[in-house]
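Provided herewith is a single structure, encoded as structure tokens, for subsequent inquiry.
One protein chain omitted, others in place.
For reference, chains read A, B and C in written order, and residue numbers begin at 1 within each chain.
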Amino acid sequence: MDTNDGRHVINNTESDARGYCRSFDTVFASASGAILTDTDGCEYIDFLAACGSLNYGHNDPDMSRALINHIETSGLSAGLDLYSTPKARFIESFKRLILDPRQLNYRVQFTGPTGTNAVEAALKLARKVTGRNTVMSFTNGFHGVTLGALAATGNKYNRMGEALHGVSRVPFDGYYGDDIDTTVMIEKLITDPSSGVETPAAFILETVQGEGGLNCASAAWLQKLAAIAQRHGILLIVDDIQAGCGRTGSFFSFETLGITPDMVTLSKSISGYGLPMALVLIKPELDQWQPAEHNGTFRGNTHAFVTAQVTLEKYWSNNVFQQQISGNGEIVRSHLQDLIDLIPNARLKGRGMMNGIDVGCGQLASKITKQCFAHGLVIETSGPYDEVVKVLAPLNTPETTLVNGLEILQRSVRQVTGKRPSVSPIKVDLDTQRNDVALASAINL
Amino acid sequence: MDTNDGRHVINNTESDARGYCRSFDTVFASASGAILTDTDGCEYIDFLAACGSLNYGHNDPDMSRALINHIETSGLSAGLDLYSTPKARFIESFKRLILDPRQLNYRVQFTGPTGTNAVEAALKLARKVTGRNTVMSFTNGFHGVTLGALAATGNKYNRMGEALHGVSRVPFDGYYGDDIDTTVMIEKLITDPSSGVETPAAFILETVQGEGGLNCASAAWLQKLAAIAQRHGILLIVDDIQAGCGRTGSFFSFETLGITPDMVTLSKSISGYGLPMALVLIKPELDQWQPAEHNGTFRGNTHAFVTAQVTLEKYWSNNVFQQQISGNGEIVRSHLQDLIDLIPNARLKGRGMMNGIDVGCGQLASKITKQCFAHGLVIETSGPYDEVVKVLAPLNTPETTLVNGLEILQRSVRQVTGKRPSVSPIKVDLDTQRNDVALASAINL
Amino acid sequence: MDTNDGRHVINNTESDARGYCRSFDTVFASASGAILTDTDGCEYIDFLAACGSLNYGHNDPDMSRALINHIETSGLSAGLDLYSTPKARFIESFKRLILDPRQLNYRVQFTGPTGTNAVEAALKLARKVTGRNTVMSFTNGFHGVTLGALAATGNKYNRMGEALHGVSRVPFDGYYGDDIDTTVMIEKLITDPSSGVETPAAFILETVQGEGGLNCASAAWLQKLAAIAQRHGILLIVDDIQAGCGRTGSFFSFETLGITPDMVTLSKSISGYGLPMALVLIKPELDQWQPAEHNGTFRGNTHAFVTAQVTLEKYWSNNVFQQQISGNGEIVRSHLQDLIDLIPNARLKGRGMMNGIDVGCGQLASKITKQCFAHGLVIETSGPYDEVVKVLAPLNTPETTLVNGLEILQRSVRQVTGKRPSVSPIKVDLDTQRNDVALASAINL
Partner (left out) sequence: MDTNDGRHVINNTESDARGYCRSFDTVFASASGAILTDTDGCEYIDFLAACGSLNYGHNDPDMSRALINHIETSGLSAGLDLYSTPKARFIESFKRLILDPRQLNYRVQFTGPTGTNAVEAALKLARKVTGRNTVMSFTNGFHGVTLGALAATGNKYNRMGEALHGVSRVPFDGYYGDDIDTTVMIEKLITDPSSGVETPAAFILETVQGEGGLNCASAAWLQKLAAIAQRHGILLIVDDIQAGCGRTGSFFSFETLGITPDMVTLSKSISGYGLPMALVLIKPELDQWQPAEHNGTFRGNTHAFVTAQVTLEKYWSNNVFQQQISGNGEIVRSHLQDLIDLIPNARLKGRGMMNGIDVGCGQLASKITKQCFAHGLVIETSGPYDEVVKVLAPLNTPETTLVNGLEILQRSVRQVTGKRPSVSPIKVDLDTQRNDVALASAINL
């Protein structure tokens, strides 16, 4: 193996498409809970959580155990859509613990195990069921980079000037300011026979736009949108890939908002262990797929079913986890609130455990996250200009770790903005609160 | 858990999009090598291998051990495109054991871990690099079902009447019969300024069309196509998702055919363990991606990197495995050759360990595979009319198991066609054979 | 010839696509100025003017004379884009009387002689010059029904559910009410890198939306839009097919509005005689056409050049005609203003000689225009719901005729709405004011 810990071989051979390794320039060796450890033994608090794929943290011991047991007993890995015990167990738990208590009646489609595949399936099904050709997606939405999903995605950098088709773009809640109710605009476009905008097969949207800058749709706005969908036979698809699986406080991001989508896409944290998995929830009357009409070799990633089932039993059979999310969310927001004062015009964004601060420009945000990394915190930005510093910590991050991470963030903001530098040494704080992380982080500082 | 072994809960809740479970109506519990075992303890020889994702069989013990070790030491699961030790190791082994010995100089892009994501990335890059808008794909090609890849896919059932764009369809080798060299047609279309067909950014093709019916492109045809590509600045993309990773006898399907593609897509068996993984190999001068321009949360499925690296060291550091493939391929072909006589106009198709018999119509093929399943063999069809019974056994299937499977196939064909019915009752035979299978498997394991 | 005056043969053989003959159920035999005469000798005041193609009325005697002279001297009819004397004369007059006095420097492209062909040419050139793929068009815009122009057209009925591409739809001035400046929205969509809306090659718009319901863009709004275009390298295309050639009071609809488009499309009244003709005006630096890159057999309809040149010399060499338009416009608006009181919530729309009243719903508008026809007035509706009764009289309609027509309209509105029925017989009014029309109309009443 390469003497310089792998970076050389990766840089020499991996495509220039690689991204995150440019921001977090160390080789990671292991990870537990909210802590990443590199090959030098340095530890980092993880406020990125594999872009929201690790809501339950790294290597949850119960999931590890279940997965090892599955492997040791020669459980299937690639199961296509054959009948298998792990799949049946996952479905049974999902129905019992997630769908039934919420009075949701959905059929479950397993697609190729990436979010974009689930989005492609949902959009194809919506077009098939309605017989309409276009869908409506929203400013700053992000749904993936395969061509069907990419058409619905706002990001110019990812759109790459591709000829994208079949999507009408409409403004998200608040896009034109608080005074303008964009649902009124949307319904006008749909009903005006001369607007030039087709009645779409579906609306597809995130209730909180994870990549688009943590813009939150209000319950009132969503309900109005759902009513428009109802009135015009438009399907409502909630892309809960990043905002689902507890990220906003409840299992689904929408369950507290007074809407019931016709379809829901889930991925990222659905396996709970960071393993590739994706699914579409479909109202039974819309489940008009022919067998294997939409397929994909890895749609039966059985390892993911095993860990996914553990997440359901462990975290969603009672209220404890949701209370933890709620408490952690409060902690995050109160710390971020303190930062607002340090940065002119900064704004707090997001909800649940999906929060961030809009610092006004991408350059500043980038300086802050770089400084954070130097102090042992992995954290990223989002938003059209990468101007939102985004806290995407595991939902079950222990309070001390969470606070440590937030204090690193505060310190970094102060350093970057030159405001109120902290007098007390970081080390002490860390030591008292988080033994494991402390030392390594302190060294990094 | 459901008393009737999971089928009930799955049928009641999983989307109608599910497919294979309709053909193989039992609940699978575990698998080793080329043998699947259901919840009743019945064993099945696996000639499907998760659609070619298990070239090395189920749960290779060395891979299992490496993966368990990775989990036990808290190795990363979801690694995005951060630097990590398993990724560095995979890349290093891939370069040393696969690329360098073949004098191939490629950069490696990890995409969302499904074949269709790799195809989408390759097509986007081809358009970006050449500045051209269309690609050429081939009759009976299959490249995935997300919209960009689906445009290049031939299958009508999967195309679903979607409005697909940016692909010109041209005839594969032999599509219009043996006497017609379709490359001549293709070059005429490209050079004729009034043909109405744009000079494409790329050709994308499989050297053996796995889903399209095991149509093989000849070396001569491919070389002519490559020369056309060269002459007109068209990139040559080989989709080696099903035919690669040893399936045709060599690591890449094209390495014995005298062509060097500009890009290669790999998925299915690249992880070796059935875990989702996909990559694009790109000639360095074409690696014009901007950081994260094409992304995907699970592009760093580290578990897959771990097992993938084991496959390289275990199977590709010397010639033993390739000899085994070659020998097994001979066995398959000689058995299939015998079947040709039983079915009027049947034809042997494929190469390496990617073989089948075209039985002339899908109904007959379906009867055969149903009969096979009744006798303990999991086998599927492909081709435009599902008319090709396709043997896609693990490459390292032990000879006895392989022969057993082929004998079940022969017996089933005889039963279905009513020819030379076996005297001894199948059931007894099967039992014996299945025991043999178990023994052989046990030894190999 | 058919005894029943031609309607029978037409109804039996012409496609169901025919439209206007359903509303105006008589066979027209001849026409002069603003008066149409049917085969029974009945006369009709023409407030439709071939959808705005007859701004100078029917069969202007000077144009008739010039055209007959051209024919008698064996002048070319179909001249392709060969050099010809009539083309040179038209261009010379156009430059001297239209472009130069307005300090406009445009090159003139003759396209296939229909408005939609000119629009297609302008859009293709905009994409070619900018290298961008999409254009922005506006709610309620109408630009033609060939696929490229149709994509930019708002009307659902004409769009026919076709898969249309390459157009982003944005709101016209006032679309969301008077309080919302839609240019702010448009620039936000263009500048936000995550809006999902591409920076377009061009804006294409009508300053007064003829088919869309006589919505007028204000000078302030247009200037802001032009400034956005300037800032982002977007071409500004004014489709002056209906609003140009004097319709709004000046030759170009935009010349009083403080903007200078990069391209202008003209058709309809450009020949002055109702003969097919269309052209695109192009800023010289944008005239990047290769020879015959955009072509069309009838792009040299020489008869149209002959009459077009007469219009320029006769009507545009001094201010008299513009004063007539202005005076006539005042007359129209003052009469329409009176109607407003008769219809709840009715609104006056348009400017110059392009005016109408929004009566709130298409059914009412249709009743009114039917009643008008019964009284000898040919008048049509426009708007998304056909809710705007539109006065599109020849610009040079004699005052008496114009007033007669408007009085028929007032009377019809009163009859339809049941309000203040006129006591005095129509006949008298007509007789005193318009001898030629009066009798026939009176009979029709």
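We take it that a contact is a pair of C-beta atoms (placed from the backbone, for glycine too) under 8 Å apart; a residue touches a chain by one contact, two chains touch by 3 or more.
Just so you know, these numbers come straight off a predicted model, no measurement behind them.
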So there's a chain missing from this view; which of the remaining chains does it actually touch? B, C
Hidden partner chain, residues of subunit B it touches: 133, 137-142, 152-157, 159, 161, 163, 165-169, 171, 175-176, 180, 184-185, 188-189, 192-198, 211-213, 383-385
Where subunit C meets the left-out chain, the residues are 1-2, 5-7, 9-10, 13-22, 24-32, 36, 39, 48, 50-54, 58-59, 64, 67-68, 71-85, 87-89, 91-92, 94-95, 107-110, 112-117, 120-121, 124, 127-128, 133, 144-151, 157-158, 160, 162-163, 165-166, 267-268, 273-276, 280, 282, 287-298, 300-301, 303
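As a convention for this text, only the chains that are shown with their structure count from here on.
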Could you draw the chains as nodes, link the ones that touch, and say if you get a line, ring, star, complete or other? line
Chain separated most widely from subunit C, comparing mean CA positions: B
Suppose a student superposes the Cα atoms of subunit A on subunit B; what rotation angle should they report, nearest 5 degrees? 180
Chain whose Cα centroid lies nearest the overall Cα centroid: A
Expressed in whole Å, how far the mean CA point of subunit A lies from that of subunit C is 52
Touching two or more other chains in subunit C are residues 163
